[in-house]
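All protein chains but one are shown at their positions in the complex.
So, chain A:
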Amino acid sequence: MGALLNSTVFAPWDDPQAKPLIQFQNVTKRFGGFTAIDNLSIDIFEREFFALLGPSGCGKTTMMRMLAGFEKPTEGHILLAGQDIDPIPPNKRAVNMMFQSYALFPHLSVWDNIAFGLKRDKMPKRDIEERVDEMLRLTRLEKFASRKPHQISGGQRQRVALARSLAKAPKLLLLDEPLGALDKKLRQDTQFELMDIQEKTGTTFVIVTHDQEEAMTVASRVAVMDHGRIIQADTPARIYETPNSVYVADFIGDVNIIEGRATPKGDDSYSIDWAEGQTPLQATSSAAIEKGQKCHLAIRPEKVTITAERPADAANAVQGKVHDIAYLGNLSTYHVELPNGTIIKAQTANTRRISRRSFSWEDPVWLSWTATAGVLLAN
């Protein structure tokens, strides 16, 4: 994310000249009859914070284990800095992994855990000490160096695991659900810490997570996976704003999906017949959609405005009544039922106190959104 805030935008995936650090080339992985990864190709670039996001069983962990060397592709190749790494065993790869369970060695102190990989490299003792101290400083663990893993808290263990996997300065760091075991508050703090460390060390991070919020927060690019395929790989903003499929739109955040048939009106704009007796909806799409083709309109709840009267200049407006209200503190989500039974969610910021809320259950309301608010997805 830091990349997006910089003045020069970090986007090597848009640069055809950029050389990827990792290349998946038509990789397929089968376990017996089960296909975990299905003919997958993707490039990951240096200094990227790349998130693999998907439900459990979508193949994201298998991808990571193939990068670490614990699994070999059934078909296709994985290249690291241009070199085919399939025949290289895990202990010879310039790749380190932070395990979901942290996998800290319980018989070794924090210091020895971090030094473990360095000692295997036959590094001089002085250099090991220096490097371990540097890692302890980076993860703010100086005070706990002599403790055993069972004597420190979950958050500290997570940092030890991170320090240990970073100690060897790998070209690529793999993080398998790194924050899964932490509670929500600590997880949010740690997300920023992770991004900070990623930027400081300049290491390429590949993170596996099923938490879409986490992926959106930390990653420079997010790959949404399902059934062993990458459905869409793009920046968090583009994944959220312009999902390429109903699956991605539905997986990331909250969304209203309205099914209908499109009629082109020129200039990328379309009108959609979606329900008997309702005015057609107006939407735009850069992808061409044929006349009469079935399509889905995906609209984020926060892009839907809720009002008592019909707004005069709205491109799309529908009437309904409040079915349910989800109060989230800072936000409220109104579930509005249309006359044909469809529920559409509208989200508003609670800028007023709750006692002054404008709408209550069963109130008749108007929902409106602009022509560009939604994403039109062809089937």
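Please note the rule applied: a contact is a pair of C-beta atoms (placed from the backbone, for glycine too) under 8 Å apart; a residue touches a chain by one contact, two chains touch by 3 or more; residues count from 1.
The rule is simple: contacts and distances are computed from a predicted model.
Between the names "Ion-translocating oxidoreductase complex subunit D", "cytochrome-c oxidase", "tRNA-specific 2-thiouridylase MnmA" or "Putrescine/spermidine ABC transporter permease", the one given in UniProt for the chain missing from this structure view is "Putrescine/spermidine ABC transporter permease".
The hidden chain makes contact, of the residues A:L79, A:A103 or A:A181, with A:A103. Residue A:H150 is the one among A:R126, A:H150 or A:R353 that touches the chain missing from this view. Annotation: of A:F31, A:F70, A:F192 or A:Y327, A:F70 touches the absent chain (contact as defined above).
The hidden chain makes contact, of the residues A:S56, A:N91, A:S286 or A:N330, with A:N91. Only one of the listed residues, A:K29, A:R131, A:R164 or A:K345, touches the absent chain: A:R164.
Panel shows chain A; residues 68-70, 89-91, 95-97, 99-101, 103, 105-107, 116-117, 120-121, 150, 164-165, 168 of it touch the chain omitted from the view.
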